[in-house]
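Only one protein chain is missing; all other protein chains are in place.
Now for chain A:
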Amino acid sequence: MVDIRNDFLGIKSPNPFWLASAPPTDRIVNVTRAFKAGWGGVVWKTLGEDPPIVNVNGPRYGAIHGADRRLIGFNNIELISDRTLQENLREIKQVKRDWPDRAVVVSLMVPCEEASWKAVLPLVEETGADGIELNFGCPHGMSERGMGSAVGQVPEYVEMVARWCKQNTRMPVIVKLTPNITDVRFAARAAKRGGADAVSLINTVNSIMGVDLDAMAPSPHTDGKGTHGGYCGPAVKPIALHMVADIARDPETAGLPISAIGGITTWKDAAEFMALGAGNVQVCTAAMTYGFKIVEEMKAGLAHWMESKGYERLEDFIGKAVPNVTDWQFLNLNYVAKARIDQDLCIKCGRCHIVCEDTSHQAITATKNGERWFEVQDDECVGCNLCVSVCPVENCITMEQLTEGVDPRTGRPIDPTYANWTTHPNNPMSKAAE
C-alpha cells in the first residue's frame, strides 16, 4: 500500500499538498473549504502589522491564455493580508483547533526591525500554528516599502531576520525565497546560516503581462496606470525547478528541507519537484484557476504513480533526481545522438525541415524523388533536439544514441568512454585526462 503522508520539519499532514500563502488561504472560510476538499496543509496568507495594508480596488490579476483559454501564466499585484492581525490570529487558532491533523503554517511580513518580529512571534505561537514562513518574496508593492523581495534580495537581511525569528520562537522557521535575484543559492545559504529550518520557493517573478495598445498602458491597469506584478502559474515551473535543484545540490545547503512552489498544477508537477529534493509542495495558481477539488487528482495521481514505480512512501523518491543534475562541464561529450523520424507517424508538415534548414544545421531533407519527404541526414545532424521540439506529432521524431561505428558528421569513431569538457583538448583550462 502506498502511503502519501508527509512529515516536513516534524509538521505532519495527510498528504504533501499544501496551499501556498495567497488568497486561497486568506481567511477561515477558504481554509475550511480547502481542508474539506482534502488539502494537507496551508500556509496562511501573509500577516503584517496593523494597521492592515490596503489593496487597489481595480484589477489585481492578469493572465496569459492558450488559444483555448487554458491559463498558462498568472500575475498579481495583491499585497499581503488586508485584515487586522487580531482577526487573522483568531481564525488561525480556530482552524488549527478544528483541523488538528492538517498543517497550518503562518506567513509573516513585518518591517525589518527586530522589535517588530519579537512582537509578532508570540502572538502567532499562541494560535497553536505548526510553524512560520517568512515572506521575503513578494516583488510588488511591499518591496517598495523595504519588505518582501527587498529583504529577500539581500542575503545579509535574510540571515539576520531568520536569526531573530529562530531566537524568538520555538516554531519551525521556513524562509520563503524570491526568484527575483541572480543566484538563489546566496539567499538560501543565508537562510541556513541564520538558522532557518527550511526554505520555500519560489515566490512570484517580476512581470508585466502585456500592454494595452489602445490605452497605451500595461495590462491590467487601474485608472489608466499599471504596475509590475508577480508572475506565477504553469509558466514559472521551469524557473522554480531550477532554483529548487540548485539549492538541493549546493554543498552548502544540501539537505536543507525545501517546500517547493511554482506552477504546480498536477500530481506530476509535484512529483518532479519532490524528485529534485522538495520535501513537499505548495500550490496557489492551480487552486485559483480550478478550485480546491484538484487536490483529488493530485493525491490519486501521485499514489498511482508511486505504486507503478514501487515507491511505498514519499521518502522513497524524494531527491532521487538530484544526483543527475550536474554542471554543463560534466556532461558526456562522447555521447552522440541523432534525430530519427518515424516515417509511419510523419504527417509531412515540413516544420522539422524548415527550422533545421533556417536556424540549425540543414540536416533534414524536404523531398525525395520529387515528393515531400523528411529524413535526417546523419552527416549534418548535431542531435540538438530542435526538430523534436517543434514536430506536432508525439514521438514521431526521437533522439537515438549512436553506440558504435563512426559519427558521419565528424568522421570520428564513437568512443564508449565518458569524457567531458574539463578534459577536452579545446579547453584552454583542460586538465590532462588520467
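Here are a few things to note about the model shown:
As a working rule, contacts are C-beta pairs under 8 Å (C-beta built on N, C-alpha and C of every residue); 3 or more make two chains touch, one makes a residue touch a chain; residues count from 1.
Quick note on the criterion: contacts and distances are computed from a predicted model.
The protein name that UniProt records for the chain not on display, among "Septum site-determining protein MinD", "Iron-sulfur cluster assembly scaffold protein IscU", "Thiamine pyrophosphate-binding protein" or "NAD(P)-dependent oxidoreductase", is "NAD(P)-dependent oxidoreductase".
Across A:D7, A:E297 or A:E312, the residue that sits in touch with the chain not pictured is A:E297. Here one chain is not drawn; of A:D344, A:E371 or A:E394, the residue touching it is A:E394. Remark: the residues of chain A touching the chain excluded from display are 68, 70, 266-268, 290-291, 293-294, 296-297, 300-301, 304-305, 393-394.
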